[in-house]
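A single protein chain has been omitted; all remaining protein chains appear in their positions.
Order of writing sets the chain letters: A and B. Residues in each chain are counted from 1.
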Amino acid sequence: MDPLMPPPIRRISLEQAPTVVPEPAASNGNGHAAAATRSAASAAAIERMRCDQVTIAYGQKVAVNRVELPIRQGEVLALIGPSGCGKTTLLRSLNRLTELTPSAARGGRISLDGEDVDTLEVTELRRRVSMVFQQPNPFPMTVFDNVAYALRDGASRRPRKPALAEPVEHALRRAGLWDEVKDNLDHPALRLSGGQQQRLCIARALAAQPEVLLMDEPCSALDPVSTTTIEQLILELREQIAVVIVTHNLQQAQRVADHVAFMYLGELVEYGPSEQIFHAPQAQRTRDYVHGAFG
Amino acid sequence: MHASAELAGPSRRTRPRDSAASWPLADRIGLGLCWAAGVTLTLLATAIVLYMGVKGISQLHLSYLFQHPTADVDQSKSGGFLDPIEGTLLLTAIGTAIAVPIGTGVALWLVEYGRPAPLARTVESAVEIIAGAPSIVIAVFGLVVFSQPAFAFLSFRATGADAAFGRSFVIAGAAMSLLALPLVVGAVREALLQVPNHLREASLALGKTVGATIRRVLLPAVRPGIATGTALGMGRIIGDTAIVILLLGNTLGTESADGGLPGFRLLRGTGSTLTSYIYGNSPAGEGGAPEKAYAAAFVLLALVIALNVLATRLARGNLSALTGGAAWTR
Partner (left out) sequence: MSGWRIPERAELGLGALAVALLALIVGMLAFVLVQAWPSFAHNGLAWFGSGGNANTQLNDIYQSPADPHHYQYHLRAWPLLYGTALSTGLAVLLGLPFALLCALFTVEFAPPGIARVMGPTVRLLAAVPSVIYGLIGILVLAPWINDHLVSAKFKLDVKPVVPIGGGGLLLASIVLAVMIVPIMIAIISDALRSIPRSWLEGSAALGVNRWRTMWRISVRAARPAIAAAVVFATARALGEAIMLAMVSGSFIFAPNPLDGLNFFLEPIQPLAATIVAGSEGFSAKPFAQTLYAFAAVLLVSSALLSLAAWAARQPMRRMGLR
């Protein structure tokens, strides 16, 4: 993967994807140096999704007000802000999950590869823009069935099991779970540990080879070891996928994010590269939040 | 924050949320079948109610409610169904009078005491068995038991036989109480389990015994539950036919037995109810009077529906009364 050559826009085959080996003891001690290598990658990032003047309201209450954001492949975008600032609502609108709430209304334009997401079939949109939730929610099925779920039921013709074995293995490798479950693919998914379940959910989301991966505080319910493992995964995944992560944890945002968007009460207060937000924020409110004046 | 003027909402949507137009054929067929099933069910219920309503009203004369039936082949002279109505009311009264106190008592014991545990579980299982037993089996129970000569005082002894007749209002009413009993126990139990524990603790902390707590605190709190159970039980009793046919002696009119105290004579007598009257007038019984059957069926259906609506209202009132009442104490 030549970092200076932008990857082609259409889906990339995953045969060359390296197997992720989680290093539980890894720690990014030098935040600055790590940030430097990350920004080099993001210079070549191509834009996958864009939010234009996006406004979301539940009934009369406005949750997100006129947000403009690019979402690029090759980088991780972190949405940070205090509780209730609208970051989760914005995330959920990217794959039109806000439509599950009857009172939700949306203005502005969200586009995926230039197409307005409203003009796409919502099921196709969600296959291209996948989501991982805060609480791991594996289905009451075997590990294999969980990962194969989107492949089986996203298409109109159900593929047979032998045809699914390869994509399932790929997805589990990308999620860093293959070595732990390869002998137990037929065990119930609910028997895995919390960290394993969340990685299973990531594998499940990756199985249909999405272009964008949305993550809603994926580590907040997990122990520190699992958290580190998943953060490693995110750094590996961003090469092929645009990753948007909502997080409460400022240190986590510093560790994984290339660009950061700080939101407050539904407004996008500041957007920029992560070392700008964390070390040289331009807005006073950003400075206050990052320095812990409010949470 | 006010809603921005540029908020367009759903009108901008060019593909509505997960519309079935995009689904594979098999899924669309499935959705179609769901719709077909739901619509069929609604049409079925409407058809039954409308048909019984129309047929019933066309055949029902208000005088029927007040005339005694006579066994006359000529329908214009065979009277109304006052006696069956009497029978229905009497049986319901007896059945609930027995079932409600006993059912409430058993529910109280199960929830508030319930010791020793194996005994409680056995009692619960027994109530479950009765709940699941078909009414025809309960009717047979009653017949087997009350045919014994020892129980002749409850009906009458056929001359020359060594068995009691085994059929009377009081016997049928007792059997009906078994129908209503599990419903009362269930409803009161639900209500008791919803009473917050701090009410019980407060009463006990004041030095009251559990018995007094039951009397002063719990019984008033579960009154809606008792009412729900009673309404449900009454609905079941009114709608039942098998027990009536086996245990009420199947005489068209209400006939008291001979001898003994006046009130008790009626209880030991035989008669009919709306349900047995309908059965008797249909081709399955003596037949010949479908018009009367429709009229009686209309009255029966109206009664049962009214009771069910009442029971649903009471059950819903249950919930809000308990949570609303307890809210201020938090």
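Worth pointing out:
One rule holds in what follows: a residue touches a chain if its C-beta (ideal position, glycine included) is under 8 Å from a C-beta of that chain, and two chains touch if they have at least 3 such contacts.
Source: prediction; values computed, not measured.
Considering the complete complex, the chain that is not shown touches A, B.
The omitted chain makes contact with just one of the residues A:68, A:124, A:169 or A:239: A:124.
Only one of the listed residues, B:65, B:82, B:140 or B:199, touches the absent chain: B:140.
On the side of chain B, touch with the chain left out of the figure occurs at residues 18, 20, 22-23, 27, 30-31, 33-38, 40-42, 44-45, 48-49, 51-52, 102, 105-106, 108-110, 112-113, 115, 119, 122-123, 126-130, 132-137, 140-141, 143-145, 147, 158, 161, 166, 181, 209-212, 214, 235, 238-242, 245-246, 250, 275, 278-279, 282-284, 290, 293-294, 297, 300-301, 304-305, 308, 312.
Interface residues of chain A facing the missing partner chain: 95, 97, 100, 123-128, 130-131, 133, 135, 137, 139-141, 149-150, 153-154, 201, 204-205, 208.
The rule is simple: only the chains that are shown with their structure count from here on.
Between the CA-based centres of chain A and chain B the separation comes to 56 Å, rounded to the whole angstrom.
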